[in-house]
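With one protein chain removed, the remaining protein chains of the complex are shown where they sit.
A and B are the chain letters, set down in written order, and residue numbers restart from 1 in every chain.
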Amino acid sequence: MIDFGYQINTDRQIDYDNNNKDIINYIIKFEPTFKICIACGTCTATCSAGNFTDFNIRKLITLIKRGEYDEVKKDIDKCMLCGKCYLACPRAVNTRNLILTIQKALEKYN
Amino acid sequence: MSKKVVVIGGGIAGMESSAYLTAMGYDVTLLEKENKLGGHLLNWEKLFPTMRLGNEVVKFLNKGIDYEKVKVVLNADISEANKINEKFIIKLTDNKEFEADAVLVTTGYELFDARKKEEYGYGIYDNVITSAELEKLFSSEKELITPSGKTPKKIGIVHCVGSRDEKVGNTYCSKVCCVTAVKQSIEIKEKLPDAEVFCYYMDLRMFGMNFEALYKEAQEKYGVHFIRGRLSEACEDIDGNIIVKVEDTLVGKPLKMTVDLLVLMVGFVTSEGTKKIAEMLNLEFGVNRFLKTRDQHTLTNVSNVPGVFFAGTCTSPKTITNTITDARAAASTIASYLQGYDIEKRTK
Partner (left out) sequence: MHYDNFVLPFSIGLFTLIVIVIYKFSLWIKNLPQTDKQLIKKGLFTFKTLEAIKEIILESLFHRRIFKRNPLLGYMHCTLALGWFLLILVGNLESRLHSGSEINLPFYPIFFKFFVHDRSNIPFSKFFTFAMDFILLFVLSGVLLAMTKRFYSKFFGMKKTTKMKLYDKLALTSLWFIFPFRLIAESSTSGIHHTGSFLTDGLGSLLGESLSSYLVYPAWWAYSLSLGLFFISVPFSRYMHIPTEILLISLRKYGIRQNNNYNSFSEIAVNSCPRCGMCIDICQLSSSANINNIQSVYIFRAIREGTLNEEILKNCLLCGRCQEFCPVGIEINNIRISKRKEFVIQNNKNSFSYLNPVNSQKADYIYFAGCMTHLTPKIKNAMISIFDKAKINYIFMDKDASICCGRPLKMAGLEEKANELVKKNKDIICNSGAKTLITSCPICYKIFKENYNLENIKVVHHTEFLLSLVKEDKIKLNHSGKKYVYHDPCELGRGSEIYEQPRELLKMLSDLVISNNEKQDSLCCGGCLGNLNIEEIERNLITNDVVDVLMVNNPEAIITACPLCKKTLNKSSKVEVLDIAEIVDKS
């Protein structure tokens, strides 16, 4: 096989059309405040776990909305469920229940 | 005998509408609770987006009062306001009484009490101030120093304090704070060219003509930094500097930095005066606790009580330009009403 110098590029884009929407729909059904997050980042700024490790709840929520679950699966269990994010959220997203629902959804649609 | 109008509240809306109504031949009495006219406009040194001086507009409005010879009552404290048959009787605590065929409520707004947002440290740490206090520093023409007395090298500006926040009960946007933040950051840089200014925002609402250009100027000419992330809390270090905790959402990482001065862009809330008058005249409040207008598109100067009209920020946050326009609209609406025009004809 002659080496033409080409590489096969894996698609680094979010392939929105083909991403699995089941998890998103499950979460919307059981925690509807998922929809009103504006990704302002206050939750991540105040996060207790965020002081110790790379845990970015805003990012994880936004990733799920786009259908990207790999990073979420890795990190979602780091949450201590302390509730600071809920206290800080200006849109009153029910962050704690959202995290529990995300965990359930990931388990269900693994 | 010309018809009488009582205007309650001597800010921008009150002044401009009184001038126009008097020019149209009505007998207007303008009641103001402070000892001078102008309302909050007196506290703004420069106005966005042109950076023209606030007191130029004050002069313009005052000329309206003077040229038309509007009757002004200062230090007016209203004790009673009643509608009897088709007329209104307004009584002051010093027993002065006014009769009117129509009442215009222009009682304006108050700024959000930043102490309610405890985690930002207002009232706890010395070097946290509000945008209004910053503007006062500008007006005083003194050197711009922090409350602890030093010249700030880094200044942080926090957007949406008391607005768009379920946790303090105000879910609406106060409209003008974003562009005010941009304006003030430019002013800071003009006074302290070596200082660095950081704006922590959720969104940048540059809706008006030339607002976007102002934003670009702030970045291009003055090097103001814009960080998209809403502040979760502020603490103090040993030297009294403010440590800011925010997530840089566009990068995706939490960010920590120290500033010498933190400025909170406080939003609009309904004023106590508005609540008092509303109770006396049975006016309805809408969602968000501002006064409710008869229709959000077509009847924004009309209240639920026939003969009572609104202008200015008592119904919603507005820019100064909008308020002046609204005041003139109220004047023409009242004039039509007093001439017998059925202002609600088109809604039936």
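We adopt the following convention: a residue touches a chain if its C-beta (ideal position, glycine included) is under 8 Å from a C-beta of that chain, and two chains touch if they have at least 3 such contacts.
Worth saying up front: this structure is predicted, and the values here are computed from it rather than measured.
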item	value
Displayed chains contacting the withheld chain	A, B
Residues of chain B in contact with the chain not shown	116, 118-119, 121, 124, 166-169, 232-233, 235
Chain A residues that touch the omitted chain in the full complex	30-31, 33, 46, 48-49, 51-53, 77-78, 80-84, 86-88, 92, 94, 96-97, 100, 103-104, 107
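Here is the rule we go by: only the chains that are shown with their structure count from here on.
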item	value
Touch list for chain B against partner chain A, complex	119, 160, 164-167, 202-203, 228-233, 245-249, 252-254
Residues of chain A defined as touching chain B within the complex	38-47, 50, 56, 58-59, 84, 87-92
